[in-house]
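Excerpt of the complex: some chains, original placement.
Chain naming follows the written order as A and B, and within any one chain the residues start at number 1.
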Amino acid sequence: MNKILFAVDPVASVADEALEWGAGLIVTHHPLYLRGTTTVAADTVKGALIHRLIRNDIALYTAHTNADVADPGVSDALARAVGLSGELRPLRPAPDDPHRGLGRVGELDTPLTLQEFADQAARGLPRTAWGLRVAGDPSLLVRTVAVSGGAGDSLLDTVHGADVFLTADLRHHPASEFMQSGAAGAGPALIDAAHWATEWPWLPQAAELLTSGLAAKGISVETRVSETVTDAWTTTAQCEE
Amino acid sequence: MNKILFAVDPVASVADEALEWGAGLIVTHHPLYLRGTTTVAADTVKGALIHRLIRNDIALYTAHTNADVADPGVSDALARAVGLSGELRPLRPAPDDPHRGLGRVGELDTPLTLQEFADQAARGLPRTAWGLRVAGDPSLLVRTVAVSGGAGDSLLDTVHGADVFLTADLRHHPASEFMQSGAAGAGPALIDAAHWATEWPWLPQAAELLTSGLAAKGISVETRVSETVTDAWTTTAQCEE
């Protein structure tokens, strides 16, 4: 088991990659059975994956909400990926440790317009078919940036001091109500990226931490970060203007 | 009150339009206080809207879930907008009436590839900054089409017989799990459009029904369908390939 594959989602295409490469362990961010199961029957999608992994001696390890709140964790890696190089603070600190918690907020070295920052974020994140969606005036000057890997709607009430909040899975009503509230004053802009893309930056960070941690114990492993895109959206359509 | 404005969302920009045009009534699809309120204070976003409407003698009427399940209703209008001209059935029929209910499913006159259908849908719906997101093989042949205006994740388990399901507000986990399930067999593709865009087609339909209904009673009104885009996302960003 000295080959370890890192990926966001435990899905068939990731298992294909593990098998082909000869991985003995897959580390994913998302659990296979987040809400539990009473069966792993081979005629279910997830059961089939279980059978395939067991038959091929591939273990599966999941680091989900513990990786979200770790220091450094999922949102630290995201913050670095979109260009925040300075100090970072959690958006919702853990009750028992102010350095851990959900989301991160920090400052850009140089202010950018919202459009410039969105373009920079797009370059820093892995590519998906649809990229990023931006809400707010493209010419708004952005300095303080809040980010949260994965679905971030529960953190909307923590970002009032930021100029922009980048996260994923924002739906119409929360995004619209948030922008209406800000319209009156100078509230933060929003950027919505693919859930997968916002969590992917954690993979190289986790691979590095594991490799060096094991090396310190004299154990040598080979790691690989999956580049398989597991965002569901594969293409787009748009009418002419 | 003989000027009536139709819009999806009861927001400030829609109130601006009503005021400018001299509307006496705004009919919206979304309610202002979906989860209730204990205050309409003028220093809240929604309270400010209430004050403004009352001071300017503009009434507000909401047709939400009743419009969703009506026959014809929100999803009928959506189905027509994306090119379904034949008979439509509800995806989840109302317990007491098989012709009413949530969502609609119907057949295209001529099969199209998934990409062709997505392009056709994009042309049929009002434009937003980001258009449509498509999951599935672009060359998949599509004939049976399911649609549901607004957030449609609760209907994912009703669309197994369709070739594609077009709706809004689909997030990573439901969309990804749905596509994984379908991968094994020949499950439906998904198209995600702006919540606002999927419900907008109902507005002209509702305006026409109200005008003719009142005319039959000898009442003459002037109606207008708002073209203000109330989708939150105003621009996009994408890295180069």
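Heads up, the rule we're going with is that a contact is a pair of C-beta atoms (placed from the backbone, for glycine too) under 8 Å apart; a residue touches a chain by one contact, two chains touch by 3 or more.
On a predicted model such as this, the values are computed, not experimentally measured, just so you know.
Here 2 identical chains are displayed in place, and the whole complex they belong to in this file is assembled from 6 copies in total.
Definition applied: only the chains that are shown with their structure count from here on.
Averaged C-alpha coordinates put the centre of chain A at 29 Å from the centre of chain B. Those residues of chain A that touch chain B in the complex are listed here as 9, 11-12, 30, 34, 45, 48, 115, 118-119, 121-123, 125, 127, 129-138, 150-151, 168-173, 175-181, 183-184, 190-192, 194-196, 230-239, 241.
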